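A single protein chain has been removed from this complex, and every other one stays in its place.
And now, chain A:
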Amino acid sequence: MTVQELLQKADKVVDATGLSCPMPVVRAKKAIDALSSGQILVVQATDRGSLKDIPAWAKQAGHELMETHEADGTFVYVIRKR
């Protein structure tokens, strides 16, 4: 699936590219709080720390990390709110 296709599925997109830890997770958390159960959040980030922290946060919060995509140094995470 391309990034464009992933973005189309999103109910909300957080662009955290260029931001370093902890901001990608902080922004994702704030955005997902505003969604309803089952809705899709897509997070874009360039911080390598997000590769471990986004899955760890999603797991801890009970959200489903449906997909992780990497292209040209940008990580795209597709998360379904619990």
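Assume a contact is a pair of C-beta atoms (placed from the backbone, for glycine too) under 8 Å apart; a residue touches a chain by one contact, two chains touch by 3 or more; residues count from 1.
The rule is short, and it goes like this: contacts and distances are computed from a predicted model.
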> Looking at UniProt, which of "3-isopropylmalate dehydratase large subunit", "Raffinose/stachyose/melibiose transport system permease protein", "Rhodanese domain-containing protein" or "Pyruvate dehydrogenase E1 component subunit beta" names the chain we cannot see?
Replying inline: "Rhodanese domain-containing protein"
> In the complete assembly, which of A:Gln4, A:Ser37 or A:Gln60 touches the absent chain?
Replying inline: A:Gln60
>> Given that one chain is not shown, which residue among A:Val25, A:Leu41 or A:Val76 touches it?
In response: A:Val25
> Contacts of chain A with the missing chain: which residues?
Replying inline: 20-23, 25-26, 29, 49, 52-53, 56-57, 60-61
